[in-house]
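The complex appears here without one of its protein chains, the remainder shown in place.
So that you can tell them apart, the chains are marked A and B in the order they are listed, and the count of residues begins at 1 in each.
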Amino acid sequence: MIFWPVRAGLAAAALFLSASLSFSASALEVKHDLGTTDVPDEPKRIVALEYSFVDSLAAVGVAPVGIADDNDRSRIVPAYTDIIGTDWTSVGTRAAPNLEIIASLQPDLIIADTSRHEPIYEALSEIAPTIAFDSLTGKYDVALESARIIANAVGKSAEMDARLADHEKTMEGFKSEIGDVSDLSIQFLVDNGKGVYLHTPDSYNGSLLAWFGFRSNLKPNGGGTYTDVIAQSSLEQLSEVNPEIILRGKYADPGLTDSWVGQPLYDAIDAVSKGQVFDINAHEWSRLRGVLASEVSGASLVEVMKKVAR
Amino acid sequence: MPEATNRLHATRFMPSVVLRIAVLVAAMFAAALLTLAIGQRSDVGLGNLLQLLLVDDGSLARSAVVDLRLPRLLVAGLVGANLALAGLALQAVTRNPLASESVLGINQGAALGVAIGAVMPSLIIVNLDVMAIMGAITAGIITFTIAGGLGGRLDSIRLILAGVTVGAFSFACVRFAFTLEDNLARIVLTWISADISSVSFAQVPALAVAAGLGLVASLFLAHGFNILSLGDGASQGLGLDPRRVRLLGALLAAILTGVSVSAAGPVGFIGLVVPHLSRRWFGHNHRLLVPVVALGGATLVLLADAASKLVRFPFETPLGIICALIGAPYFLYVTLSARRLA
Partner (left out) sequence: MTIAAQTYSGMRNRRALVLIAVTLVLIVATAIWSIGVGAVAIPADVIINTLFNLDGEKQTYIIMRSRLPRIVLAILCGGAFALSGTIIQAVIRNPLASPGIIGINAGAALFAVSLVTLFPAVPQVFMPLAACAGGLAAAAVVIVTARTRAVSAAHLALIGVAVGFVCEAGVDYFLITSSDAERSAPLIWLTGSLWGRTWGHVEIALLPLTALGGLALLLAHRLDLMGLGAETATGLGIRVPRERMVLLTLAALLASISVAVVGVMGFIGLMAPHIARHLIGGAHRLLMPLSMLVGTLLVLLADGIGRAIAPPIEVSAGILAALIGAPFFVYVMLTTAAERDT
């Protein structure tokens, strides 16, 4: 015979357990860029079609089974593979992921990019519940918000909240180390040997730098916004923009900017004359976005700023 | 050709040729000044332009004018002249007033060459510019083959349709290559839209030499081009070997196009619009058309260069796009308004 409070307690526990079991059998409604989708609880087989989604999953320790890695496994950097391991299956390019390979992985959740994958959203939804976020054109705050929703969808809300709190502390730490930079103009550009591309304040990296407090010398030219989020540039334009710090991501060596060394207009740019042109990892800054990626960028930014005369 | 003689007679009643050429030269200089005055730097404008050109005050403004805008102007003008001359030669050789490097698929073939070189760099040991020229030549050969060969009678319409087909196929392949890798896509896209915002003096000498040779060669061939338009039978009757003229003309067009494409990327429609307009205003005598077309080509591309800086100021719009946006509607206007074509 069991003492009656214990029996009551056991009964209550049994009730609670069955209730929570029936909760986990039902699905979760997730609101995303392309609508609202019912996502199964705690999905185990996730396919991520953009790097920022890999970032969000790694932030909460979830390993996807399939990643659109542009047929280059090295694009998933150690910062991610240390957490998620290396046995994901490549589903092809982000631009055109292979639907059959995705289906063969038998996923229970697909995370897609709004602008890239809208045309195949219907086809993806037939394979598995698909949620979509603006990774390609979204800014820093959008990336964090997407991370939050993704974590909720995979049942790791609490972990993500904790991680984001950590993230905020880390980033604020970087920010205070860097100090007040409101009087410093900075420009992030990509150099692929044939052309130079400036990331305007409407881009992810532009918004990230703005968050750190930097000024940008670019001005909106389309009635409040920029007609190009990432604009191809020339030496004349760069000299007119005249940033005090240049963060240069090179996809080719030698880059186009190297051929400009020696030209009066290039040497006269504040950043060049002060020796403040810093080469940073193009892939990490330009392609990777999200919680971990911005921390990596932040850390490299701190290193850069140590070399800047203040 | 009765039409041609009528045109030649008609010119007697229009303002004299000398006057019209003077206007053209003036237009070219005006266009050059215009594109020299426009740019992203705010310390260079129409007001101080001449002073910056002539006086070396060591300022950044002068460097902008002399080191950046001047070579760009020269490249634009020379490319315009070269492509216009190439178009003139192509039209004479194919006896088709609508032949030009983009209509015949040559530009698109060059773009495909670059795309292949960028996608599979391990296979290719030459650089991208050479790939461009190889692509252009291959496309030209395929076009001529499909249209009926260089040997016998070239069917006028077949040539154009063959060129359009080859061009469309090349472009489809290029667009597919875009989806393979993002960095590659950007490189190829920039190249095929013919962006000359980052040219330097290094590109000028080859273009200048080609332009000079092109002018001289075209003037030599001008008489031959005139006779070609009378038909093969008449040509032989007048003691001219039409095949030799055609071969030299095609070679000339290929070299001029190749050099221009290599320096600036594929710029379309100049070889179509400029000779066509020149024929309307100056008649059909190639001896006159050659210099006119060179001047006209330079003027048009200089204007296009100015436009490419203005359209989305301060961001650039590539030259190739501007020329297509000018040339394609003109082509459409010509085909719609002509009462009889081909």
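Please note the rule applied: contacts are C-beta pairs under 8 Å (C-beta built on N, C-alpha and C of every residue); 3 or more make two chains touch, one makes a residue touch a chain.
It should be emphasised that the depicted structure is a prediction, and the values quoted were computed from it without experimental measurement.
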Handout entry: Chains in view that touch the one left out, judged over the entire complex
Key = A, B
Exercise for the section: Identify the residue among B:L128, B:A185, B:L240 or B:L288 that touches the chain left out of the display. Expected result: B:A185
Fill in the blank from the handout: On chain A, the omitted chain is touched by residues 71, 90-93, 95-101, 103-104, 115-120, 122-123, 126-127, 136-137, 227-230
Fill in the blank from the handout: Residue positions on chain B contacting the omitted chain are 98, 102-103, 142, 145-149, 152-153, 155-158, 160-162, 164-165, 168-169, 171-173, 175-176, 178-180, 182, 185-186, 189, 193, 269, 312, 317-318, 320-321, 324-325, 327-329, 331-332, 334-336, 338, 340-342
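Just so we're on the same page, only the chains that are shown with their structure count from here on.
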Practice task
Please name which positions on chain B make contact with chain A in the complex.
Solution key: 39-42, 60, 63-64, 67-69, 178-183, 186-187, 190-191, 195, 197-198, 200, 312-316
Handout entry: Touching residues (chain side chain A, partner chain B) in the complex
Key = 70, 93-96, 192-197, 221, 227-228, 231-237, 239-240, 251, 256, 259, 263-265, 268, 287
